[in-house]
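Of the protein chains in this complex, all but one are displayed in their positions.
Presenting subunit A:
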Amino acid sequence: MRKNINVDESKFNFKSNTDYAFKSSPGLNEKIIREISEYKSEPSWMLEKRLEALRAFHNIPEPNFGVDRSQLNINEIIPYIRPNAAKEASWDEVPEEIKNTFERLGIPEAERKSLAGVGAQYDSEVVYQHIREDLEKLGVIFLDMETAVKKYPELVKKYFMRLVPASDHKYAALHGAIWSGGSFVYVPENIRVPLPLQAYFRMNLAGMGQFEHTLIIADKGSELHFIEGCSAPRYNVHNLHAGMVEIYVMEGAKVRYSTIQNWSKNTFNLNTKRAIVEAEGTMEWVSGSLGSMKTMLYPATILNGRGAKANHLAVTYAGAGQMMDTGSKVIHLAPGTSSTVDARSISVGGGWAFYRGLLYISEKAKNSKASVECSALMLDNFSKSDTVPIIDVRTNQSDIGHEARIGRISEDQIYYLMTRGLTEAEAKAMIVRGFMEPISRELPIEYAVELNRLINLEIEKSIG
């Protein structure tokens, strides 16, 4: 007898009735950008940056690779929606309907249990931001991006969209023109943030775009774990997520950036994430990409200083109606650098998982080591799984390896588990959890549980 797996889809796919203080017209033009900038009371230099990015957006052609984006019409996307709420540092002050949304997602609960601070973005604006007082006293800054622009203009000017300039690609330019919300984190020298900071993004309105910007600067010898989560209800029109994450890991610092991406299946997720690591620093990306209709996402690490390290751990889940074009980029620019990539994907219900990677070892990266491992699991015969890594080596003093394997769950494994009383769906879910274990064990327990619940939900749906 089939038992139901204990999942609750309504946790993510509910809609809230929210009042909006301001909703821009759909599309992208100078008038809208000036309006947003004025609404945010931005300094003129930021408006100028936005307008420069807009010009780049009009001049840069669409990327000539990746998922087909012909259904995505920027002129129909609403780029900016301000909920009728001021940014609060106290959860009690957040408007009831927004609070309910995040309560249902379990965000404040998670904060109480195991986080050093939380930022929560609802549509285009951060509505709640809080950091533990002891960390604030140590000089750790954790703010929404808009406040950081006004409070720390010199720091923001120095780092904002320097790692990913608007000229980088069309969606970077789009982001630069219309960004809103996101987090700014600065960790002073030799400060270790003991618990993760978290940002949660919620898209609630049909047809909107979310363009949050996350900027993290981990100064020399510091350490930080940052967690990002996201969700949205499903609508019949397309939503767009084109956020950006820029991370600066200074000498000897260590940053881990964990993501559970669960956008709804009407969303184009065209996100850009990049980190630069100085000598002896370490960058770790831990990613679970589950949601969205189509995703293009390739977290990148530039190893810029001697002995810098990168670890990329990623799991991608392509279920029914999903095309997930994900991967990793690691650029070795200095001697003695090292990197590992462990990318896993699951395709089921007709979904398409595509791994696209780049490992670049420059002439200067003597005595560097890198390994890339891709594993893919196909749960049925309607799905597709592809891997296309590029390994580009330009020095004779390095050691590079790559392996990939695409396989299926064997009938024997399923049969064995079913003889022990599990349903087919439970058996498959158990095997998938085992396959993802190296990723989920790197997540805080609440996120690992959420990841497992999402996987159970997807498998239950795809098996029917």
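Quick notes
Going forward, a contact is a pair of C-beta atoms (placed from the backbone, for glycine too) under 8 Å apart; a residue touches a chain by one contact, two chains touch by 3 or more; residues count from 1.
The working rule: contacts and distances are computed from a predicted model.
According to UniProt, the chain absent from the figure is "SUF system FeS cluster assembly SufBD core domain-containing protein", selected among "Paraquat-inducible protein A", "Aromatic ring-hydroxylating dioxygenase subunit alpha", "SUF system FeS cluster assembly SufBD core domain-containing protein" or "Carbohydrate ABC transporter permease".
Touching the missing chain, out of A:Met46, A:Ala177, A:Leu379 or A:Ile431, is residue A:Leu379.
Note that of A:Ala21, A:Ile390, A:Met418 or A:Ile445, the residue touching the chain absent from this view is A:Ile390. Mapped onto subunit A, the interface with the missing chain covers residues 63-69, 294, 321, 323, 325, 350, 352, 354, 363, 376, 378-408.
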